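If you scroll down you'll find the structure; I have some questions about it.
Heads up, this is only part of the complex; the chains shown haven't been moved.
Residue numbering begins at 1 within each chain, and the chains themselves are lettered A and B in the order written.
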Amino acid sequence: MQSTIRSFDLAHLAHVELLTPRPDESLQFFRDVMGMTESGRRADSIYLRGWDDYEHHTLKLTAAKIAGLGHFAFRATSPDALRHRVAVIERAGYGKGWTDGDLGHGPAYAFTTSDGHHMEIYYETEWYEPPPALRPSLKNQAMRFPARGVNVRRLDHLNLLASDVTALRVFFEDVLGLRVTEKIVLDSGAEAGVWVTSNNKTYDVAFTADHYGAVGRFHHLTYALDSREEVLRAADIFLENGVHIETGPHKHAIQQTFFLYVYEPGGNRVEVDHAGARLMLAPDWQPVVWTEAERAKGQAWGLKTIETFHTHGTPPIDQYTGPRKK
Amino acid sequence: MQSTIRSFDLAHLAHVELLTPRPDESLQFFRDVMGMTESGRRADSIYLRGWDDYEHHTLKLTAAKIAGLGHFAFRATSPDALRHRVAVIERAGYGKGWTDGDLGHGPAYAFTTSDGHHMEIYYETEWYEPPPALRPSLKNQAMRFPARGVNVRRLDHLNLLASDVTALRVFFEDVLGLRVTEKIVLDSGAEAGVWVTSNNKTYDVAFTADHYGAVGRFHHLTYALDSREEVLRAADIFLENGVHIETGPHKHAIQQTFFLYVYEPGGNRVEVDHAGARLMLAPDWQPVVWTEAERAKGQAWGLKTIETFHTHGTPPIDQYTGPRKK
């Protein structure tokens, strides 16, 4: 009962900051190929959004020497929920303190995950107001449909790599109050992958074991499309634009999302997906546990998972300078 | 803040009881044409489910002299949330009392809406366990995909008719704690239609003004499909089976769902829809208000709303014997 109540503090994954060593090309990718729209610039960062993201931005693209995750943020469900959740994080010892906020949102509380990923939570936000040329015909839509490139609709989720999957699972459950929807447990009993959510999407965040034991690395972020047909067309568009397609389109066995993974020019993995009408509506959903034998069957329709999917993350391992827990 | 907290008591629309004067034909429609699966029988009722509904059933089909809504039910998010919500309903004077439950779920609290529709809320439920022949290949799915007829996935929402839309809106907000996502307000200031939700779906329940001023009538219930392509194919299947297609497939301006409306043999209106990747993730979503002039433009791509959509409900008006507030 407590855990159920607690899970309502965070509303949804709000935005992701990606670091890119090739900022001009990354911008071109997200704007012209993914079909996103720039909504602001500040210092070394450009802010971007899908056509139905309701906030100012969902992607902050920051120039950096090495690719990887800058930080990611969740929006709280209310000012009280934010205060409550900050107190829990502080008690747990992960807090870093309040920031003044950023373009598009108000004060944010910064902290790290158990694996060292930078996170923030906040409540005050700026609902996106499109300029006249970008006003939609239907008023219940955040922005005009761009009809350019892949036309991603909204941020869906992100996927982290972790040196300690179990510790990160406990962190997301106990410190952030999210719920586990599915996970992979090896024959050894070790957790190899976990999917967690704060709402009716079946996951806001996923995390899998870092092949190299590195801490705090990034696997991918995902934008949602309105149909599987659009994911297929996205593959054509990536092909025409010389974007590296890593794997897909195909259907995951876990979570059953229809996926397509590519690398943006900075080296970070990006996914476009569609989940059909699947939602996690049950308040007492019990985690679906996948065994090693089940995972060995590959993806839903039998596609073997490509090797780089297990090894590539950002920062790339040859540029990673942190500790290795392995 | 209070209202945000309050909204978490109810998890989702759980099931709908439809009354049908032609039970055999209605069963044939829901099972063979809609592709639903029977999960139980008791007295004059047959219980049915979509292939990814997680509970025992989402449709209770009950033989009756006149078509219409028997009752509909929401599942609470926890036992405490159920108790809290029951207390609110009782204080508001709408309560009827506890029942022992039904096939597939435990004790339920029965009450009426402000417009007289029968409702229940409960927490204890029976997660569906498919018999061996209906076990899915992927364990994160409630049941095997039937590959029969329209193959509806899960219950999505229902739509009521109301003699007093504003009173019903206040009821859903204040007594049940749901949130308004969109509504129609006439030039006179009168509310003509309201969409409310208890979760990230943009609506669990919608209600529009009863053309005849009747109380407690039913407009339609809706099952979700995984793609707009499946809605189009459903139209072919309804055509081949002699099912009356009232309107669609087309896209609603309000809520932007892709819709298709038919009448089941008992006379009740049934919809299949697909919402793409649209979700209401914002905790502070402000209702989108549609004016008369905006509604006059028709549906999203200009289709004029068919006359019967404004007048047909169940019980049919010529069999309705209740009061008329008009």
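Following the convention adopted for this analysis, a residue touches a chain if its C-beta (ideal position, glycine included) is under 8 Å from a C-beta of that chain, and two chains touch if they have at least 3 such contacts.
Just so you know, these numbers come straight off a predicted model, no measurement behind them.
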For this session: List the number of copies present in the full complex, noting that all chains share one sequence and 2 are shown.
Result: 4
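By definition in this document, only the chains that are shown with their structure count from here on.
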Exercise. What is the distance, in whole Å, between the centres of chain A and chain B, each centre taken as the mean of its C-alpha atoms?
Worked result: 32
Exercise. Where on chain A is chain B touching in the complex?
Worked result: 1, 4-5, 8, 11-12, 52, 54, 75-81, 127, 138-141, 153-154, 156, 182, 199-201, 224-229, 253-256, 274-279, 281-283, 288, 290, 294, 300
